[in-house]
Structure formats: C-alpha cells, structure tokens
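Note that one protein chain is taken out, while the other chains of the complex remain in position.
== subunit A ==
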Amino acid sequence: MFSKGTKRKFSDGGEEISDESLLGARVASSYSLQRQSLLDMSLIKLQLCHMLVEPNLCRSVLIANTVRQIQEEMTHDGSWHMVTEAFCSAGQSPSERLVATEVLCRSREQDAEPKLFSVISYEGCCEEEVVADETLCSVSVSDTVSNVCLAGRMGQCWEKSELSGIERDEEALEDSRLGSGEEEEIDTEDGASTESPKTIGQVFGTFEIKNGSPGPDSALEELFSDVDTSYYDLDTMLTGMQSAPKMGPYDLLDSLAPSHSSPSIVSTPNCRSDLNELDHIMEIIVGS
C-alpha cells in the first residue's frame, strides 16, 4: 500500500545488477506516484471541507497533518523542488517571488476592514513561512550545515512560489468571472484551482466560508449588512461558518455561489427556526 518500503514481487530472474537497479527505480517511482496521488486526494478533501456547513475539525486537522507529512518528506527527498518548478514561471528567481508575495501580504494587513477577513488572508499567506521553517527544522536532513540551509531555502521557495501561484490563479479566475479588478485574495473553494494545492495554513484560515446563494435570504443579508463583523471572535469565525464576508460587492458572492455545491442552508425554513431560536433564547433568559 502506501506504507514506506513496500515492494512488489519481482519474479523474473534475469541479470541481477541491472534488474535490481531497474526494480529499485520502478519501486521508487511507484512510491512517489502513490505519494503524489495521496497528496492530491488529501488536498481535495481539505478543499471539500470548506464546502461543508460544519466541517469536522478533527478530520480536517488529521488530513492537514497528513499533507504536512507528505510535504516534509517530499522536501527531504528534494522532489518538492521539482514540484515548485512546475508551478514557477521560467526565469523568475526565488528572491523575486519572495518579494512578490511579501507585497501581497503587506497589502492584506493594511486592508483593515473587516479585521476578521484580513487576519485570515494575512496569516493565510505569511504564516506559511513559519510552518515551513518549523517542519524543516524537525526533518532529519543530512549532517552538513550547507545542506540544511539549502533545504531551508528550497522549502521557503516552494511556500512562497506556491502562494504566488495561487494568487495568480485566483486573480485569473476572478477576472474571468467578474470582469472586475478585485484585489483581495479570496480563499475560494472552487475546484478549479486544484492544480495549485492550497497550503496548510490556509486550511484553518479559510474556515470562514462564503455565503450560499442569496435568494430568499437576501433580505436577511441586508438586515445584517451593517453588522460590524470585526466584533466577531476569531473562534466563531474559524469554526467553519457560512458567513458572508461583509466586504466586497454582493455580486461577487453571487458569482462565487455557483462555484461550490455547499448544501444551501437557505433551504431551512427560517420562520420555524426563528421561533425555535427565540424560544431557546427566552428559556436561557428566563432560566427555566
């Protein structure tokens, strides 16, 4: 299966030396293929998490940890380098990419309104740096110092370029959908960006899920449109909500809505839920 070191049986006799090396190469490529497909599967699962009404935190954490493990191993193998090259456009040096994403991070921070949203996106992109460093520190690389430094740079290179890759993809998607120059990075859950896998930090950062199709709820949204979202605790935001990011035009949300198949909570008959909610609140107040 996917456990390390599984070998398939090689029943053919043949010449020993060349067969062994051939076998080794075959096993290695099969293993890395399997590992890659596991990584893809995990990332898809994480993305799907964002579409659920109530993502299961335990499951998300376990999947994210699995992705992290694969990343660590691939970085250690040096195969991350190849993955990053696939994403990077030719001729761009690592330092240039670094700068590009720094700028993006900074502009997030300045977008203070709503504080909630910018916190996600800021941490979503810059936090990667921290994660990469930690994981690389814990990976047992070879003894020589130079190797460690190289690995460090590579990891960062991947993380940063990954980010810029995602930025570009998302901007392209937004442009095609909206035709408006929307600057903010919106962590979308659309399946179109699966080829640029999301980074770990964005998993929990993107627990603030977008609103479903407004429809009959548009009145409700207008009612809450002037609610100051910075009031909300980071907790409540991060537990996988479908809450409308209050910034940005509503038509942006409209266009995002069809991109994911989240079960529309709009379908819940609001009147009855209203009454239940009210009863519940009354019970608490009355202390019955």
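The rule is short, and it goes like this: a contact is a pair of C-beta atoms (placed from the backbone, for glycine too) under 8 Å apart; a residue touches a chain by one contact, two chains touch by 3 or more; residues count from 1.
Definition applied: contacts and distances are computed from a predicted model.
Undergrad: UniProt protein name for the omitted subunit, picking from "S-formylglutathione hydrolase", "Superoxide dismutase", "Serine/threonine-protein phosphatase 2A 55 kDa regulatory subunit B" or "Glutaredoxin domain-containing protein"?
TA: In UniProt, the chain that is not shown appears as "Serine/threonine-protein phosphatase 2A 55 kDa regulatory subunit B".
Undergrad: Of the residues A:S32, A:T66 or A:S79, I need the one that contacts the missing chain.
TA: Residue touching the chain left out of view: A:T66.
Undergrad: Tell me which stretches of subunit A touch the chain missing from the display.
TA: Spelled out for subunit A, the touching residues are 1-4, 34-35, 38, 41, 45, 53-54, 56-59, 61-62, 64-66, 68-70, 123-124, 127, 131, 200-201, 203-205, 207, 211, 224, 232-244, 265, 268-270, 273-274, 276-277, 280, 283-284, 287-288.
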